[in-house]
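As structure tokens, the structure follows; a few thoughts come after it.
With one protein chain removed, the remaining protein chains of the complex are shown where they sit.
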Amino acid sequence: MIAPIMNNKRSSSPRIDKKLFCGVCESSCGLVATIQDDDLIKLRPDPGHPNSKGFACSKGLAFGAVRDDSDRVLQPLKRTDDGSFVAVSWEQALDEIGERLNAIIKVHGRESIGLYQGNSVAWNFGAFLNLFGMAGALKTKHLYSAASIDINGYWLVSQLLYGSNFLNPVPDIARTDFMLCIGANPAVSHGSMANIGRFRDTMLGVTARGGRVVVIDPRRSETAELFEHLPIRPNGDAWLLAAMLKVIFDEGLADLGALQRQTSGSEIITDLLAPVSLAQASDAAGIPVADIQQLARDFAAAPSACAYGRCGMSIGPFATLSKYLLDVLNIATGNLDREGGWCFARPFIDLEALMHQLKSTGYDRWRTRVDGFPEVAGTAPVVSIPREITTPGKGQLRAMMVIGANPATSSPAAGELRDAFKQLDLLISQDIYITETSRMADYILPPTTWLEREGFPIFTQSHSGVPHAQWVGPTLKARGDVRDDAWIMDEISKRIGIVPADFPGAQLLGKLGLRPSPSFLMDVGLRTGPEGDWFGLRPSGLSRKKLLNNNGAIKLANGLPTGVLNKRMFTKDKKVNLDHALFRTEMARLLASSFAQDENYPLSLISQRELRSQNTWLHNISKLVVADRVQRLRIHPTDAARYGIEEGDPVEISSPYGQIRVPEARISDEMMPGSLALPHGWGHEGGWQRAVAVGGAGYNQLTTNRADSADLPSGNATVNGISVRIRSLRDVVEMAS
Amino acid sequence: MSYVITAPCVADYSCVEVCPVDCISPMPDDSGFDAATQLYINPVLCVDCDACREACPVNAIFAEDQLPEKWLDYIGINAAHFQSHTQAVAELRHDK
């Protein structure tokens, strides 16, 4: 009755099950791969995984199709003069790249070389280490990360409050009495900056225990459908949070003892809140004053509570302030570092400590050349790239390596970025497909997928609700002539005379011919860290070898630790440092900002994640684009009536920066009136044929990279709450046909 | 938990197309498809990924924990499709 097989090839070889974890999203679900003769027979969730407990989604489980995709690039490609690609050997590609980079370095210096990491690098520790290592060795300020179109404010706030970019508290949803979920849709996204297994079910557990979950979102999202929903105007989050804090402090609901005990500089809070008016906040957020008051009181009164926020509040013009206020809300209600509150996780490799020792974390240690943005965790913001390329002078960006990213679609003002990329002397893309970005590259260097390389969840281990350890070897043999990203970067590094590492003495070791591999470095980090075997002194501890030999993940604890604040803080006084001038500046900027809609662009557009989509990555997989997969603009019936939009109409969306044509409108009261939602990551070009055939339009033709439109402290792009106008193209289309 | 297909099902099988673990039955080329009055989710194999619910054109699919009260019996009806006849009938008689 059930077709249990994906692969009908007959073989007498045994089938073996290898456990691994998913490298698609921050859920990092445990998986079991059934393998025969290097063929992936099937991927299934790992019921024994401590965190994901038998859950996985259609994206991760379909990843075998990415590995086996006939559109995948399987050997290095070199672009020819007519724009087409020819296959070349690794040796040729790397040697030519080395020569061209050396020529650029000779004239413009190492600081003219740029690196860009996409968020796939978060599951690719070798690439992650070598990328930061290369940037450090080159001493270039052109290290760009997709984080700066996503979450830069988090890195900044954690640096200032907790002393490290990488120390980010996570919500203890499994034990909380009240979860406030702002601008996040974990029922679809499966969570970000919170590696909570079975995220949806864990949230449902809150209400099943008699607790509450309140979802703040302009759209009645799939998550909001399951819980209480309070619609908010796009980018109203900072206002809401400020107003909630105002209520809490005015009404004496704050946990002053906790503030005294856990923080320094808490006086700033009253200063910040003094000028906040509930009426103004209510206008800006589109939430009645009484609702804000009630929400604040309920949150403060809950025995335990956690406020969690993601894209809805992290990609707007006040992202940093929003994140700060979110943390202050958690802290001021006594929820930091307590059960059911806002907790520090227990990574099995203590990267936070390692990065701190290597002085690799920070904020505003330098500023960017053209826009003057403060660096965040050693990176410059993506919004600046076109200007860094086109503005002459010392440090002008002349060559770029793009690793696992598609900024030609995913970066704001994508068209400007594409134009700027054309002016580079050299563009290298490490990508498995010919995408909108890699098709512009001089060389496409095809990497392994996470099924084909060694890995541990370097990023998400730091946010895991159930602390666990897992380190896996390559699950499958690499297809064709593809190589690990880390290897590719190291080979390029060799050819320009650097070691892709930023620890003291690394370059010297390189001169002696010693190039410690990322896995060696991470093993040392593990073995000397809190969970390590201390090279045999603690036999029960962990090592890479021990984990590689263990089929599956090892559970380290049942839940998030609490009472660990002193141990985890990297601040000098081991307390949360709340008082920083920039938050005063930001609050003043918020209060002075206008939240009235421009009459020429009366609607506010937000981006949307869909269940079977992951930004721009997975659109070439049949399973993920079958069954009525059309990019649809969600619009409230009132707005549809006002602007003459009928269900299914093609719609033109115009912003001050661009114009797109969306295939269909979907009229639904899931939207808050005045706001629109559009799935992002569509409108593909290049060699991934299915992705191209799905069609749709690029969200980022509507966004801007203007420096003054970004979240100023972090340089994070503003990609939510875009002011737009719309019109139906129904009649236009009819006339054409 | 599992997902459950309920009364509105018209056997459009968009759910089969998107299911990552092939746990929905009958599939269009299975012998029982043409006479099927609805499709069923195997609760043992379902991984709760939500893809079928999103793809269903007639809103017939629910997570078990969100199942409307009037369709609670579809938990058993879906499971029965994957049980032996004797077991399915025994459970049915026990329920009724």
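Per-chain numbering from 1; labels A and B assigned in written order.
Heads up, the rule we're going with is that a contact is a pair of C-beta atoms (placed from the backbone, for glycine too) under 8 Å apart; a residue touches a chain by one contact, two chains touch by 3 or more.
Assume contacts and distances are computed from a predicted model.
Asks: Identify the UniProt protein name of the omitted chain, choosing among "ABC transporter permease", "Chemotaxis protein CheC", "GntR family transcriptional regulator" or "FAD-dependent oxidoreductase".
Replies: When "ABC transporter permease", "Chemotaxis protein CheC", "GntR family transcriptional regulator" or "FAD-dependent oxidoreductase" are compared with UniProt, the left-out chain turns out to be "FAD-dependent oxidoreductase".
Asks: Among A:127, A:627 or A:722, which residue is in touch with the absent chain?
Replies: Among A:127, A:627 or A:722, only A:627 touches the chain that is not shown.
Asks: For a quick check of understanding: of A:250, A:579 or A:664, which residue touches the chain that isn't displayed?
Replies: Answering carefully, the residue with contact to the hidden chain is A:664.
Asks: Thinking of the whole complex, not just what is shown, which of A:91, A:481, A:573 or A:646 touches the missing chain?
Replies: Looking across A:91, A:481, A:573 or A:646, the contact with the absent chain belongs to A:646.
Asks: Since one chain has been left out of the picture, which residues of subunit B touch it in the full complex?
Replies: The missing chain touches subunit B at positions 6-13, 16-17, 22, 27-29, 33-39, 57-60, 70, 77, 80-81, 85, 88-89, 92-93, 96.
Asks: Using the document's contact rule, name the residues of subunit A that touch the chain not shown here.
Replies: Spelled out for subunit A, the touching residues are 3, 6, 622-630, 646-648, 663-664, 689-691, 693-694, 730, 734.
By definition in this document, only the chains that are shown with their structure count from here on.
Asks: So what's the Cα centroid distance for subunit A and subunit B, whole Å?
Replies: 35
Asks: Mind listing the subunit A positions that touch subunit B in their complex?
Replies: 1-4, 44-45, 54-58, 61-62, 187-188, 198, 200-201, 204, 222, 226, 610-612, 623-624, 626-628
Asks: Using the touch definition up top, name the residues of subunit B that touch subunit A in the complex.
Replies: My answer: residues 1, 14, 17-23, 25-27, 30, 32, 42, 45, 47-51, 54-55, 57, 65-66, 82.
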